[in-house]
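So the structure is just underneath, and the comments pick up after that.
Complex shown without one protein chain; remaining protein chains in place.
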Amino acid sequence: MAEVVRVAIRSDADIVMVRQQARVLAKELGFSASDLTLIATALSELARNIVDYAGQGEIILSLINQGGHRGLVIIARDNGPGITDIERAMQDGYSTGKGLGMGLPGTRRLMDEFEISSGMGQGTTVKVTKWAR
Amino acid sequence: MTEEMKQNTEKTLMEELGFTEVEIARRRAFLELGDDDIQELLSINKLAKEYADPVIEAFYKHLLSFEETRVFFQDPGLLERVKRAQKAYFSRLTQGDYDNTYIEDRLNIGAVHERIGLPVKAYLGMYNFYLRNVANHLYEAYKDMPGKALRVYLSLLKVVFLDIGLAIDTYINRREQLIGKQREAMRELPTPVLQVRDRLLIIPVVGILDSYRARQLTEQLLDSISATRAKAVLMDITGVPIVDSKVANHLLQTVSAARLMGATVILTGLSPQIAQALVAIGVDLSHVRTTVDLQSGLEEAERLLGYRLVPVGERTGTNQAHV
Partner (left out) sequence: MKTPILKQGPYLIASLQDELTDTDLLQLQDTLVEQVGRFRSRGVILDVTMLDVMDSFATRTLRNMVQAVSLRGAEAVIVGIRPEVAFAMVQLGLDLRLSGVQTTLDLEEALVMLDHQGQGWGRHG
């Protein structure tokens, strides 16, 4: 029942591609124009994190239905260096590289649910969910 | 599929209240309701059957002697049915197995009492009356074993308090649902966006701004700016009773988003109290244009529009060339 789309992220061109894929998928759930934009923006940040910090990784988009409640789940996964201090990375204004340091905390504000797991040398997995109203 | 959907959408009271195995175990542990209590209660099951009728009769005599509770038992047929159900419940109290099914039954009974409008004070009063009656029966039956009477009574108290807790939870749950529905209705309150002049909008915001409404307001405002090519927006918050840091933040975000689109938002109607409060909690509105009332806001907006507006006719006739 759940539709799943996997997109390999290797370069900035893939960031544009995964955004388009997500729009198609999210439209099926009847998200509003502004929710679609929030999702696309969050996705952009997650994909960019992969390109900037890990070089490559993948993004998995899927639809879920929890008790009649439908939503879009985005999982961004890489095998990069990982984040040693997740708490710090989740603070506004923190950045280790060329980003603006609003990737992670900003993404959390854009979405309804946010989970992250990472560790030194273990790569990073971020899972975010947006519920359709 | 349809069966699955049905299960998904219709939550049982247990699920609605978040009763899991863990939660039930936690409640029993808190009351220290253990196997020894169950043994005590099982040991008087036979005795309980003996005193069931006199207890029930006294119970309803008491209920019917008060106007407040009498109104619930006007119909004689109903009274008989309720009596039978009540008797079954009292007997159930000494049958052990205080498991999921038991909890679910108690929650449903609590919900029924809430629905017919039985006040909590009457609910508690009835339990109290029942316990006093049973205490007397136990005292009589175990005259020679006062320790046994006390042990049984304490075990019974634990189960009864478990039940009372469940009943009160159903009452609270219903009220919370009601509050939720009212909040829902409040959210439906539309916030009109009014065009006063060319490129000038007024938004009178009325009522409490929760996150949901604030977001609606922002989206509506931004869409209106785009649709009407508004250059100035007066947001009047005279009708907003509370402006805490969260609401102020919402307002700031709206102002900021409008600016990104190229429109200026002027905030009007900040009462002296709200202005003082915002300063006290450290909300920085220095980047936001504010005026004391709608009238001066309107004057400022017109100044803004008049100052910026230049006849566009000047631009016609210029050449365009691709680079």
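As written, the chains take the letters A and B, and residue 1 is the first residue of each chain.
Basically, a residue touches a chain if its C-beta (ideal position, glycine included) is under 8 Å from a C-beta of that chain, and two chains touch if they have at least 3 such contacts.
The structure displayed is predicted, hence computed values, not measured ones.
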**Study point:** Among B:L166, B:I225, B:I274 or B:L298, the residue in touch with the chain that has been omitted
**Key:** B:I225
**Study point:** Touching residue (missing chain; options A:Q20, A:Q66, A:T84 or A:Q122)
**Key:** A:Q20
**Study point:** Sites on chain B contacted by the missing partner chain, in the whole complex
**Key:** 218-219, 222-223, 225-226, 229-231, 253, 256-263, 287, 308-310, 312, 314-315, 318-323
**Study point:** Touching residues on chain A - with respect to the absent chain
**Key:** 12-13, 15-16, 19-20, 33-34, 36-38, 40-41, 44-45, 48, 92, 99-100, 102-103, 105-107, 109-110
